[in-house]
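Only a portion of the chains appears, each positioned as in the full assembly.
Order of writing sets the labels: A and B. Residues in every chain begin at 1.
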Amino acid sequence: MSAPEPGRAAMGNGARPVFLVIGAGAGIGGNAARRFAAGGYHAVLARRSDAAGLERMVGEIRQAGGSASGTLLNAAEDGAIEDLVARTEAEYGPIQAALYNLGAQIGNRALADTPHRLFELGWRLATFGLFRLAHALLPRMAARAQTGAHGALLVTSATAAMRGNAGQHSHAAAMGGRRMLCQTLNAEFAPQGVHVVHVVVDGPVDAPDTLGKLMGDRYQAFKAGKGADGLIDPKALAETYWHLAHQPRNCWSHEVDVRPWSDVPWWNDNPAPEIDARGKGLAGPTE
Amino acid sequence: MSAPEPGRAAMGNGARPVFLVIGAGAGIGGNAARRFAAGGYHAVLARRSDAAGLERMVGEIRQAGGSASGTLLNAAEDGAIEDLVARTEAEYGPIQAALYNLGAQIGNRALADTPHRLFELGWRLATFGLFRLAHALLPRMAARAQTGAHGALLVTSATAAMRGNAGQHSHAAAMGGRRMLCQTLNAEFAPQGVHVVHVVVDGPVDAPDTLGKLMGDRYQAFKAGKGADGLIDPKALAETYWHLAHQPRNCWSHEVDVRPWSDVPWWNDNPAPEIDARGKGLAGPTE
């Protein structure tokens, strides 16, 4: 097992640094856990349901020679995240890196079909949960940074943090709050040696637990229609997470976007405008 | 009394169009009410407390020849905004324009000094309250737009909607959510003929009820230190609100910023970097 990068994850007595994932499904969260475990961390996987699936992921990491443990978590429950942080550090040692990976996508709904409690639930999972994790974890990381261990909090975010599309009232409001919160957290904690990264996942992820469930039967056809490498492979994203969590403190990224090569970025027209090779193409008249 | 612009506020039988202000203090909200009343609207002023101050504002508008009424409102209370919308339309007629003017600024606080309930309160006032107003009001406006009355929802917003500064955990997360919500509202309702405007107030407003209270004794010194025209005059901002609410539907602004001439915009270094007239000045090395 390769050693974690010096200076970031030095643990002294040979104990493994801890990587905590909140939202450890079979997509981004699980693959990040796998990557950090392969890199020498003890991975703690927390997710809302499916104890069997969780056990299977933990088992796979162990079989690959890694160290991991899993726990079910209702992140919306009062005190649950705080308890998880405290228990994790008590049992496994200091959390060196964490990934907040809870989403709040509910599909496109008209305002009239977005009940108050759904709008609130989006905020509770996407914004408030991150606040609570930061509240519980960042002061611990800041204290440890004084002795050279610069922790990292990775935050999976979404296109909806950057712009609000039709039907995304709950999701965009929650993710917009998440993005600003990442900025205020960095503004306070980066100078204390703790690194927060807001990762804008601006494309579909090949994730059976989230996109797969959301789309149901249509998933395979959707995936096939995207063509080769047309969905983000969560293993590739995990590699970028690993890189970000180990940037030396003189060179920290705060906001990073990712998408497949074949996808139109959120700021461009979708579908992309036609280019007329003879130079006679009509620009979108609004350009 | 001047007639409201044709097409925007045509009321048929001579009744006044209604302008509803949620957050009608002595600063932005009260001045907007005054401006719209002067332009021929019946202004409904809602605010949380200070019945005497509210009564005074309503009286001033009436003395100036305008039409206005006032009501106290606890916007965080369940059903309060919905009731206000229903009552207003029942008593005074269709709401042609509304201003959501509730802020959630609590000063700069470290994360450790930002309790969970305060973080939630910020969201409840700045994001959820707007959602609830939109939920109650925009379908009504959309129905009326089919007969040519294109309503407008003005939303006072803040620098914190654009970036998260140190100490602004609650405020920035709430305002970031507000901004994305304005975008999703426009995405759904602009094509139905309802106009939502997100106004980024990127500078201090000369407002005794908000900034004055927040700063207390320091307010007068702060104001003097800003120099002539160094604070936004809410009367000037009210003029911009009036303009925005009456843009014809072929030319709608979705996001507008304002600040005093002497203030540094949120995207620039504050204080502004020195310019060396001999061309030897050192750029911020990060430029």
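By definition in this document, contacts are C-beta pairs under 8 Å (C-beta built on N, C-alpha and C of every residue); 3 or more make two chains touch, one makes a residue touch a chain.
Because the structure is a prediction, the values reported are computed rather than measured.
Q: Considering just this structure file, the complete complex holds how many copies of the sequence, given 2 are shown?
A: 4
Here is the rule we go by: only the chains that are shown with their structure count from here on.
Q: Using CA atoms for the superposition, what rotation angle relates subunit A to subunit B, in steps of 5 degrees?
A: The rotation relating subunit A to subunit B comes to 180 degrees.
Q: When the C-alpha atoms of subunit A and subunit B are each averaged to a single point, how far apart are the two points in Å?
A: 33
Q: Which residues of subunit A touch subunit B once you look at their complex with the stated criterion?
A: Residues 110-112, 114, 116, 119-120, 123, 127-128, 131-132, 134-135, 138-139, 160-161, 163-169, 172-189 of subunit A touch subunit B in their complex.
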